[in-house]
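As you look at this complex, bear in mind that one protein chain is not there, while each of the others sits in place.
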Amino acid sequence: MLKATIDAEIFRESIDAIAALVTECRLHTAEDQIRTRSVDTANVAMVSLELQSTAFNSFSATAGELGLDIAKMKNIIGMMGKGDALTLTLLDEERKLELSFGGYRYSISLLDVNTIRKDPNPPGIDLPGKAVVPGDALNNAIKAAAVISDKIALGIDPDAMTFYMEAEGDTDHIKLALGEDELVALSPVQARSLFSIDYLKDMGRVMARADKVEVYLGIDHPVRFVFDIADGNGRVEYLLAPRIEAD
Amino acid sequence: MLKATIDAEIFRESIDAIAALVTECRLHTAEDQIRTRSVDTANVAMVSLELQSTAFNSFSATAGELGLDIAKMKNIIGMMGKGDALTLTLLDEERKLELSFGGYRYSISLLDVNTIRKDPNPPGIDLPGKAVVPGDALNNAIKAAAVISDKIALGIDPDAMTFYMEAEGDTDHIKLALGEDELVALSPVQARSLFSIDYLKDMGRVMARADKVEVYLGIDHPVRFVFDIADGNGRVEYLLAPRIEAD
Partner (left out) sequence: MLKATIDAEIFRESIDAIAALVTECRLHTAEDQIRTRSVDTANVAMVSLELQSTAFNSFSATAGELGLDIAKMKNIIGMMGKGDALTLTLLDEERKLELSFGGYRYSISLLDVNTIRKDPNPPGIDLPGKAVVPGDALNNAIKAAAVISDKIALGIDPDAMTFYMEAEGDTDHIKLALGEDELVALSPVQARSLFSIDYLKDMGRVMARADKVEVYLGIDHPVRFVFDIADGNGRVEYLLAPRIEAD
């Protein structure tokens, strides 16, 4: 069962965070929250999202599982006005979801959850390096690197006390180092891994809206990004596998 | 004969209203107005436009007929500044039209009116249902329906006292019902017809600018939209044939 009302903008933010990686997902409802955890088709990246009941204007739910077509959700979001309140209601023994906003009633068939990949288990990895970075600085650095390469290195230099990103083109090289003044916080543990720009670009667009993003790093290890949505009533986590550094 | 000056914005509004359906038209001049009535190439939709002499800063005309290339007119409009006054002058025994604005003199050969379809006779149809709807609400509903279908039903529910639009996708369904609070007026006569979204989208973009649009409906009958332009000194009418509702 689900009957909940939420600000259209918060719903948009949540769907965008998921849409950066997947086009469909299993949404789990519980008495006090909704959440999803999905990996992309290439098994390279994972997104986890939790939205507490406090993120909603009103929220009433029991434990359940919904198959969401994320691409379709993005279309519907495009119809909503800025201040709209969106009411989500499960219909027809949980086979249809109704979205009501500003006079519109939109009902959509849910996907059969058995056709969607099971929730992945989060890998147990130790990422000792940590930097807390303004979301827009992170996104700008990713966009800058994308101009010259399809790979970007993220790292922490404990001696210089900086979080840095670095990219290498055929004839050019770019490096952005953020020191203590530009960072919210830094755990100065040596770290450096190489990542695919394609994934980071989509994540970066979402993270650009976050005041601060926790970035967890190791050496040739995945990166984990964690940030709040919905004024702290929700949380998003991205995990991205590293690429092998070529000589 | 025609020699008239008009605000560029009003001219743009008028050309846009015609351009939603046709790429050329016969423009009739008279002592006190200009007007056109044209059907689209597929014979599915009709546009009528009248612009009274009061819509112009100055107006002097005799009865005549001009072949206008609407696509070319749209190009010229793109050159005009916002506050420009546009002067239209018939030259060369009515074979060339000169448009002057902001230092520019643009002269264009008129089309031979004999190559353009004759004015259609407006069909004598009775459309008993009527709703008066804000133009932007109408356009938004059309855009929302377009996301999931290529057909849209427009109707009046006299019991619920609503004007509604409804569209059906493969797995989803959208309905917008506007009640008395959201409507300017309603004649509560049972009505419902199905229309092609393609035509409505182009009309919707034009109607979005109108404070209110009169919508006339029947059962499986055409729809007629009527709205003012040029601060009430002009009037546009669209007529659109219905589509057959599939089972």
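Each chain carries a letter (A and B) given by its place in the written order, and its residues are counted from 1.
Going forward, a residue touches a chain if its C-beta (ideal position, glycine included) is under 8 Å from a C-beta of that chain, and two chains touch if they have at least 3 such contacts.
Every value quoted in this text rests on a predicted model; they were computed, and no experiment measured them.
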(message) Touch as defined at the start, partner being the missing chain; which of A:L49, A:L178, A:I197 or A:L239 qualifies?
(response) A:L178
(request) May I ask which residue of A:R35, A:R105 or A:K143 touches the chain that does not appear here? (result) A:K143
(request) State which residues belonging to chain B touch the missing partner chain. (result) 69, 72, 75-76, 78-79, 103-109
(message) Just checking the interface: what residues of chain A touch the absent partner chain?
(response) 140, 143-144, 147-148, 171-178, 182
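Definition applied: only the chains that are shown with their structure count from here on.
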(request) Just give me the whole-number Å value for how far the CA centre of chain A lies from that of chain B. (result) 44
